[in-house]
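Could you have a look at this structure, given as structure tokens, before my questions?
Missing here: one protein chain of the complex. Every other protein chain is in place.
Let's look at subunit A:
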Amino acid sequence: MSIYSRDHLDKTGVGARLLQVHQRSLWTVVAGEKTMETSSISVIEQDGHGVPAQKITRAFERAHAEKRGVLIPYFMCGYPGIKASVDVILAAAEGGAEIIELGMPFSDPLADGATIQHAGHIALENGMSIQGCMEIAKQVSARCDATLLLMGYYNPVLSYGLERFCAAARANGVSGLIIPDLPVEEADPLQAAAYRHGLALIFLVPPTAPDERIAMAAQRTTAGPGGFIYCVSLSGVTGSRQELPAHLQSFIARIRAATQEHPLPLAVGFGLSTPEHIASVTSYAEGAVVGSALVKLIEQHQADDPAAAVKTYIQSLQKQ
């Protein structure tokens, strides 16, 4: 079966577009067979869903064609409750979110500020697990077309089994992974499993990263099935801030320059919360991530209708 058989886009154009984005990637398209292969990566391609990571690429391409950025909200699976988290995620998709990060809770979230720490703690108390996150991905992907990324710390993923994790992620409609405590030096085992299943492995790039490390992350991403660079706006942990960091735009320009040989969409995260933040960031980057602000919003609306609040908020973020 062709890997593009269930593509939403036309069947012949996808590979060509992918090549536009990943100009120097290892990926090659054998047009007649419509299969993708590389010298170092073999993708398990039997289920007819296409390469999951391409969904990310297509979301950025659509937004680019419409001259807008991609809004990427983050939700903690199992917060404020297991069913309630499915509702808020679906509400975000209804509100127009095309890519959604599904947070996997961890007992020791050392890159997170108080807000997401708290949400993770509640999620674990609610019995959330990796398997539970997979269930949520399954329910969400069955009911909306948003592109799903799983985001969480390495140990639960390792404990679940890297191969098993990637197979389950793919089977449940996930397109990519973000693991904040997995720098490129340690990424090989998960990267191999992720790429084998056509999943993106998204690297985070903070302001302290020297150019050569930024290039290394980009090179790895373009060598894979798709993805973007997650630009961490500031030196610090997650959590909403009043103002954007002063040097954000020049930092993004530095990433752009350092990734010239491996061009990728750039999405900015950490500290964003207002429509003004989103508008500003997406004037020079392709995507904007909002996390802690959403968790706070859900907490504030726990007693009434968090899903409605999330939908309205997501819509408001895209208005400017």
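The rule is short, and it goes like this: a contact is a pair of C-beta atoms (placed from the backbone, for glycine too) under 8 Å apart; a residue touches a chain by one contact, two chains touch by 3 or more; residues count from 1.
Heads up, the rule we're going with is that contacts and distances are computed from a predicted model.
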| item | value |
| --- | --- |
| Among "Ectoine/hydroxyectoine ABC transporter permease subunit EhuD", "protein-glutamate O-methyltransferase", "Protein lplB" or "Tryptophan synthase beta chain", the UniProt name of the subunit that does not appear here | "Tryptophan synthase beta chain" |
| Which residue of A:Val232, A:Val268, A:Ala288 or A:Ile314 touches the chain not shown here | A:Val232 |
| Subunit A residues that touch the omitted chain in the full complex | 106-114, 117, 121, 124, 129-131, 153-160, 180-183, 185-186, 203-210, 213, 217, 232, 235-237 |
